[in-house]
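Structure in structure tokens, see below.
Only one protein chain is missing from this complex, and each of the others stays in its spot.
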Amino acid sequence: MKLGCCYYPEHWPEADWADNARRMIEMGLSQVRIGEFAWSRIEPEPGRFEWDWLDRAIDTLGDAGLEIILGTPTATPPKWLVDSMPDMVAIDAEGKPRGFGSRRHYCFSHRPYREECRRIVTAMAERYGEHPAIRAWQTDNEYGCHDTAISYSAAAAAAFRQWLAQKYGDVDALNAAWGNVFWSMEYHSFDAVDPPNLTVTEPNPAHVLDYRRFCSDEVVSFNRLQAEILRAHSPGRDIIHNFMGFFTQFDHHDVGADLDVASWDSYPLGFLEQFWFSDDEKRRYLRQGHPDIAAFHHDLYRGCSNGRWSVMEQQPGPVNWARYNPAPLPGMVRLWTLEAMAHGAELVSYFRWRQLPFAQEQMHAGLLRTDGEDAPAAEEARQCATDIKTLGEPGEIPKSVALLFSYEADWLFQAQPQGKSFRYIELAFEMYSALRQLGLDIDIVSPHADLGGY
Amino acid sequence: MKLGCCYYPEHWPEADWADNARRMIEMGLSQVRIGEFAWSRIEPEPGRFEWDWLDRAIDTLGDAGLEIILGTPTATPPKWLVDSMPDMVAIDAEGKPRGFGSRRHYCFSHRPYREECRRIVTAMAERYGEHPAIRAWQTDNEYGCHDTAISYSAAAAAAFRQWLAQKYGDVDALNAAWGNVFWSMEYHSFDAVDPPNLTVTEPNPAHVLDYRRFCSDEVVSFNRLQAEILRAHSPGRDIIHNFMGFFTQFDHHDVGADLDVASWDSYPLGFLEQFWFSDDEKRRYLRQGHPDIAAFHHDLYRGCSNGRWSVMEQQPGPVNWARYNPAPLPGMVRLWTLEAMAHGAELVSYFRWRQLPFAQEQMHAGLLRTDGEDAPAAEEARQCATDIKTLGEPGEIPKSVALLFSYEADWLFQAQPQGKSFRYIELAFEMYSALRQLGLDIDIVSPHADLGGY
Partner (left out) sequence: MKLGCCYYPEHWPEADWADNARRMIEMGLSQVRIGEFAWSRIEPEPGRFEWDWLDRAIDTLGDAGLEIILGTPTATPPKWLVDSMPDMVAIDAEGKPRGFGSRRHYCFSHRPYREECRRIVTAMAERYGEHPAIRAWQTDNEYGCHDTAISYSAAAAAAFRQWLAQKYGDVDALNAAWGNVFWSMEYHSFDAVDPPNLTVTEPNPAHVLDYRRFCSDEVVSFNRLQAEILRAHSPGRDIIHNFMGFFTQFDHHDVGADLDVASWDSYPLGFLEQFWFSDDEKRRYLRQGHPDIAAFHHDLYRGCSNGRWSVMEQQPGPVNWARYNPAPLPGMVRLWTLEAMAHGAELVSYFRWRQLPFAQEQMHAGLLRTDGEDAPAAEEARQCATDIKTLGEPGEIPKSVALLFSYEADWLFQAQPQGKSFRYIELAFEMYSALRQLGLDIDIVSPHADLGGY
């Protein structure tokens, strides 16, 4: 297993880059992810590209011996682009635009924005696709983060109608499949179908379920567009996406089918705090994290892309985004790293190299403190580098128990829960946890997986 | 007392209708309510009526010996109608449209929609008004369900201004009555008065109270329009509406004055779960329902239309719409049925005949299961049919205690509560409950009722 970190050369003086790279190597890191939020620096004005700084950053990092994972910057389109087509943003269930000023301010269904993505990804792939330091590509960043996989925009409505027409052929088939005779909800044409929001009471669950499938398919095709460009221009490099924890808004198995490596962003303390765990569990695991959260996702994402997987972002200290943000206990960063290795990760990449003194994540820890000195995680990363050498590569994970996980089932139970407190993913997690307590090795697999051998 | 059920021939193959009717009779049911959500099947396109299927359904049910309560389908206008006048939907307090995709997607104040209602109700009344199997009409369905009696649309604003002009004559009288000199809220014309939403802080409670009165009057006139058409074309048939539980958004006494029979929809477990009862009470009565909820409404609705009342929808098993949806204990459906009889109901009609395999209520139990076999309630209904024969008609309800219930008082206390937890309807319910525990017979009556004899 390799170690790495997430680095943003555009955040720091160019004079520091070489020293930063040297210190990464010294710390035992061999990979570095860059670029995924840098659109406004790569293309500061429409059509005017500034490659020089990125050329130098890549060369500097590469020259130091680091392998680079280069991100496509499509999660943060610049203001000039949004201003040029304001309807590219997602619309929430209440009908409000989700505008510029943070990130992920785009609707997956907006076709002209897809063309912009094709343009910027092609430009990057053409320039860096065969650069020797480029080892892999990351598409976009955390699809769906901040509930962005579902949009109710006009673009989404139009694409949904096409999706329905393709699926059902004629509208009577749709009416029959959904049971629209109930409450006189029958349609006479696909054009009459709207997204299932802003209804008086709950919409038809079949309507909701198809909308969820459609939204998921939009993420899949959005990602595929980028993957195809990257594959064409950058032979031999892995295509990776960094998924999130406890996130089911789109079908990760479907996106994973277009990737070489499924990665995820592991924030054990943040996830404990943000999800359904009891106050008691939150207190008990406050500074170490619930013992099954990381493992559950390791085993889930191992099943998402032919067994190749990694941790693209590993929590190195307090985060800034949970309700409460404690520091991990000493040793936890090392433990989390080795745990990922035991589950078969190819890479654990710490997020981020150095804590920032500005913007949304200025309270988010890194391997370095804001002042450039080592933060507590730095020494743990160094220990891990030694541990990995000592331990050698882990053997093959034995096939023991397969836990089937269906994203579609999650959408279905959200649309028609048995009771208010029922959560499909919580059920899956509890089953996983129970199986782990029996000492079993678990593969979390898709409904289409081959179950032979378990 | 008669037993009946709610049936939707349009949901099932025509080949099953005769057998369904035969099984209803076999179960001891003598009435059946149909039609109230069937607009898209009666008039699939503007002005093109398809009566044949409904003719055959009515004939089939009538030929089996069932008396039919025919619903007007105005609670579910079809998509083509909404598309033809998109401003017919209600607007919520936040200014958002409450669109198509479930039911009750209309604003009571939208005059062109009223004309559509007049058209469809007239067409139905002309065709079936004197059909021998038609025993009664139900107007619309559950007025106000899903908080739909209050709308802040442009249509509502315009109608409110007219209502105010009629009530106050000149705007200075309105200013004086509301006390608009406070905070410089004086108006110079009725046209300047808006609905009381989207204000910076709470609007004038007199403004709110008049808006609530206006909204209630809109429901009353909406219902009256239908009642008058039905009376004209269907002599000798009862006009019924099915009210809801713990619902005060309009004055039921005023609507009841235009009905022959007030009915209500009794869901003892759902209501326990959805309203203000403590967790302790919810656990205690989980599968039987609070002992006073059904009785309270029986006695309330008996006072709403000259003493003639019924239960149009009786919970037969788990519902789908509460937070948690337990199954009633064995025997509860029978108990609820006989309790209604003891309070003087003319009819208890189970909702619904057969559980559906699709759409919003697919998790809602019926007398039959989805597969057509008996659900647990079927046998209890049969027992009730026997019980009713054995017991004979209950005697006159003695006049003992009158509990005065004022819908206007409820609106007033919502506009100006004494404290956050105060609810007028809860107070009335608690008083009712206390009186019941003293073994008293209670009539819940309107503020205009004759209190002689108590």
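Should a chain be cited, it is by its letter among A and B, assigned in written order, with residues numbered from 1 in that chain.
Note that in this section a contact is a pair of C-beta atoms (placed from the backbone, for glycine too) under 8 Å apart; a residue touches a chain by one contact, two chains touch by 3 or more.
No experiment lies behind these values; they were computed from the predicted model shown.
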item	value
Omitted-chain contact residue, chosen from B:Gly47, B:Gly392 or B:Gly419	B:Gly419
Of A:Asp16, A:Glu228, A:Glu361 or A:Glu408, the residue in touch with the unshown chain	A:Glu361
Full-complex contact with the absent chain, from B:Leu198, B:Ala232 or B:Leu391	B:Leu198
Residue touching the undisplayed chain, where the options are A:Gly4, A:Pro73 or A:Gly317	A:Pro73
Residues of subunit B in contact with the chain not shown	94-95, 178-188, 192, 194, 196, 198-207, 416, 418-420
Contact footprint on subunit A, counting only the chain that is left out	8, 10-11, 37-41, 44-45, 73, 76-80, 83, 90, 94, 96-105, 145-146, 148, 320, 323-325, 356-363
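Keep in mind that, in the parts below, only the chains that are shown with their structure count from here on.
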item	value
Separation of mean Cα positions, subunit B and subunit A [Å, integer]	48
